[in-house]
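The other protein chains are all here in position, but one chain of the complex has been omitted.
Which chain is which? They are A and B, in the order written, and residues in each are numbered from 1.
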Amino acid sequence: MGRYILKRLGYLLVTMWIIITATFFLMNTLPGDPVQTGTKLLPEAVAQNLRVKWGFDKPVTHRYVIYLNNLLHGDFGESMKTPGLTANAIIRDKFPASARLGLQAITFGLLVGLILGIIAAFKRNTWIDYTVIFIAIAGISIPSFVLAALLQKVIGGSLLPIIGWPSTNVWLSGFEYTILPTLAASFGSIATYSRFMRTSVLEVLNNDYILTAKAKGLSRREIVQKHVLRNSLIPIITIFAPQMAGIVTGSFVIERIFCIPGLGMYYVESINGRDFPMIMATTIFFSFFFIISIVLMDILYGIIDPRVRVSGEKR
Amino acid sequence: MIKEYEQELFEVVGYDKEVADAIVRPNITYWKDAWRRLRKNKVAIFSMVTLLVIGLSCILIPILSRVDYTGQNVAMTHLKPGSQHWFGTDELGRDVFVRLWMGGRVSILIGLLGAVVSLVFGTLYGGISGYFGGLIDDIMMRIVEVIVGIPYMIVVILVSISLGKGLPSLIIALCITSWTGLARLVRGQVLQLKENEYVLASKALGASPMRIILKHLLPNTMSVIIVNTTFQIPGFMFAEAFLSFIGLGVQPPYTSWGAMAALGQQQMSYYPHELLFPAVAISLTMLTFNLLGDGLRDALDPKLRQ
Partner (left out) sequence: MTKLMEVKNLRVSFHTYAGEVQAVRDVSFSIDSGEAVAIVGESGCGKTVTSKSIMGLIPTPPGDIKENSSILYKGKDILKFSDKEWQKFRGAEAGMIFQDPMTSLNPTTKVGKQIMENLMVHRHMNKSEAFNEAVRMLEVVNIPNSRERVNDYPHQFSGGMRQRIMIAIALACNPRLLIADEPTTALDVTIQAQILELLKDIQKQFDTAVMLITHDLGVVAGMARNIIVMYAGQIIEKGTVDEVFKNARHPYTNSLLNAVPGLNLKSKVQLASIYGTPPDLLAPPAGCAFAGRCKFCMKICREQMPGVTKISSTHEASCWLQHSQAPRINIAEGIRGEQDG
């Protein structure tokens, strides 16, 4: 297991390095003057000062080394558009909103999705099953921005605030503001989880060891609790990480529609404003977050499935 | 107590050639059987017909209509659906009906293109990796693992920043990331299949690796590939819609369902039809692709064959 984790961490480093390098060179080899991006041309002397300040006078490889070094020290850089504003400050400032939205959506989506999937599997070929299948297919067919708009139109306004986010005590206050965005962001995962869980439970139910459990004289409830659930959850873990990434990237849209001051919204803003250091910082942050979650899921996989724990390899 | 029978009944006649040799049930080929099952599935057939209608509309309506989809008319902005403009007009007075089918062209094109790239590259990559195994497989799969680790949206964003926003960036980004899932699937299938006797036999007869991959391994992984591709099309359309929605996708004067929905969303409170039509179009198309995919999976899954 130790070796397995080390190997995963090794991959993590390689992948991160590739992403950082690719991002850096993509941003730094763009045609055009990185300083003269505004609508008004800056005086040449000012522009030259800025070039020196941002290191654009040095060769690109040199800048790459400096950038890597800064990253290693936890310095993500500074905004070009808003001088003095560091990426670290932005992440500290904006990430909690995104993280709360993400956590709420993941928890809600996972819970509801798994429960729906289990119910559908046990009520196979009944109207309950068909309803869940319908929700699942609708969930992956309706884009979250459509659903968000629908929620705003139908539920929002009189019952719940349709835009905005708690600005103080970001983790706990203003729950009513988070309800609609959470629903909109979790709908897709509800669909995915219920679908996968349903198939997974049905597959496990077909296994011989369920027959063994029945032949032991266990009750239906005991069979479900002790034999079905754990085994059918294993494949779910493998789709958990991509789902998480989906929620993170999906939040670009949700945050925009609901005017949530999160990192996703800021990311889109900095892309549209061509604020390169900030684009790079947020890209790297998002990727890191995504990759870490994949590695964590792999390790969790090993804990739940003893077959992985011993051989150190999936399957 | 023992009943008497006519003695002649006790004449030994031996084997009944016909009975013993008769093939008990008619032998149906895999594809015929799959088609038979698919045809029975009303939902899948309905999806196929709906998709066909949507596809034909996207091709024909912009050609046949005399309205230019970029034509603006400041005097006729935000019109409600009516006889003049069936689906109304948008904030620049453009006809939503014609724009919807033009946008559909882009959305569906991206979906199909992504699926084709993923199909060709993913299948070849996975096939080669699984077939050769060993060190080649190791290296190729490590590369996949690294690519899988990069979030798709990030790639699209990076590419569109460096190449400029628009269709080409979208497509390139799709090409970079879309094929990994299928490559893994195909590799898994090939790893299983290549141990089969008929592959060994073919090898012993001196068939080249390419021939074995194309003639034996791919046809047998076909069902997995088809089902996966059907599900990937809505996936790519989804991605396009997202990117267009946050302004990174298709740029004016071109449009797509995602871009139209983004514009519509801003007008939602007052002119809901501008969001409604593109939203319904995306959802309906994705729904039918997903339902078709479900139907295909049920029809092609050999485990269900009885």
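Before moving on, here are some points about what is shown:
The working rule: contacts are C-beta pairs under 8 Å (C-beta built on N, C-alpha and C of every residue); 3 or more make two chains touch, one makes a residue touch a chain.
Just so it is clear, the model here is predicted, and its values are computed rather than measured.
Touching the chain that is not shown, out of A:87, A:213, A:265 or A:297: A:213 (per the contact rule at the top).
Summary of contacts with the chain left out: across A:104, A:231 or A:270, the touching residue is A:231.
Contact between subunit A and the absent chain runs through residues 207-209, 211-220, 222, 226-227, 230-231, 234, 304-307, 310.
Residues touching the missing chain, restricted to subunit B, are 2, 4-5, 7-16, 19-21, 24-25, 306 (touch as defined at the top).
Keep in mind that, in the parts below, only the chains that are shown with their structure count from here on.
With centres taken as mean Cα positions, subunit B sits 25 Å from subunit A.
Contact residues of subunit A toward subunit B in the complex are 11-12, 14-15, 18-19, 22-23, 26-27, 29-30, 137-138, 140-143, 145-146, 149-150, 152-153, 245, 248-250, 252-253, 256-257, 268, 271-272, 274, 279, 283, 286-287, 290-291, 294.
Subunit B makes touch with subunit A in their complex at residues 142, 145-146, 149-154, 157-159, 161-162, 234, 238, 241-242, 245-248, 258, 261-262, 265, 268-269, 272, 275, 279, 282-283, 286-287, 290-291, 294.
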